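Notes follow once the structure below has been shown.
All protein chains but one are shown at their positions in the complex.
== chain A ==
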Amino acid sequence: MSVTLALALAAAQMQGMDHAGHMPGMTMPMHRPAATPKPKPRAVKRPTRHRATAMPMPEVAACSPEHAAMGHCEAPASIPATGPSEPCPPEHAAMGHCTAASRDAMASGTALPVGNAPAPAAPAPIYADRVWGAGAMAPARARLRQEHGGMTFTQVMLNIAELQPRGGRDGYRWDGAAWFGGDVDRLVVKSEGDGRFGTRTSGEVQALYSRAIGPYFNVQGGVRQDIGANRRYAVAGVEGLAPYWFDVEATAFVSDHGDVLARVEGYYDQRITQRLILQPRAELNLSAQQVVQDRIGAGLVDAELGVRLRYELHREFAPYVGVSWERAFGATRRLRGDDGGAVVALGVRAWF
């Protein structure tokens, strides 16, 4: 930007605003930009009779209140000393709710009732274009809007990342999510799963579009790919913060074979101290039908109930110990031949 031009424009603008008449001691550059094609805006050219009265200073000069308080001079007689808060503010008095006790009660200024003039139509907020040009202002305006509410962020959260010692057949479990986007629209990637070292891993990855539908809840839709099984699903779900601070999530899945599954999960963070936090957690899987090759029976498939006690060394990094109880139900239990049970969990909750 040309500084000279800026200055010249500024000077021209101020002359246009007719400040000079009201500004004692003001020296205004006399030169006008020789080649400024832009006409001076009509708006700012008109004298603003108002400005002179907008300066309260001269009235104070005679006897500033602090002087009066010090006994150096007399404050204007009409001014009462400041007392405690008025019991009946004038705007209330004006509505007949109480009787004004104000010693200023001259029904002027802020004591007057409000009129009902119509609001003016809203113009485009582009007045600065007249001074700096639309070309200079447009990108600044776009940046202003983007920087005030339109920014995007990322969070990667591993709520569960743990070892489950089982005397030689140690297992592991993970559950996490990442999001990228703005306040309302986000891309969400979720993953969860478990396994035993040296044998199978079962798990999944979901890629979802997430949209805020209220202050607390998001609806989500996308796809899920299983790990360790060649299975894909369409996903639709809702997640958010329920009353009493429960984090809850409910999701439905339709596989590429048409099988319908569902999952409900939730947890609660109970602060014991500022850094020691107990997280009870539950996850239930359901199925509308039996899917033999995935060892899923109809009805309630399996459940995981856990309690994990973490210590937040940092908000972002909290080692934990916990107990996890897992069990399959009904037909699933028969298909899997596994009674489940409780295991100790050692892990870390981490995010960035």
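As a convention for this text, a residue touches a chain if its C-beta (ideal position, glycine included) is under 8 Å from a C-beta of that chain, and two chains touch if they have at least 3 such contacts; residues count from 1.
Heads up, the rule we're going with is that contacts and distances are computed from a predicted model.
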According to its UniProt record, what is the protein name of the omitted chain, chosen from "CopA family copper-resistance protein", "Phosphonate ABC transporter, permease protein PhnE", "M56 family metallopeptidase" or "L-lactate dehydrogenase complex protein LldF"? "CopA family copper-resistance protein"
Residues in chain A touching the chain absent from view: 1, 3, 6-7, 10-11, 13-14, 17, 19, 23-28, 42-44, 46, 48, 50-51, 53-57, 59-61, 64-70, 72-73, 75, 79, 81-82, 84-92, 95, 97-98, 102, 104-128, 131-132, 136-137, 139-151, 153, 155, 183-184, 212-216, 241, 243-245, 270-275, 315, 351
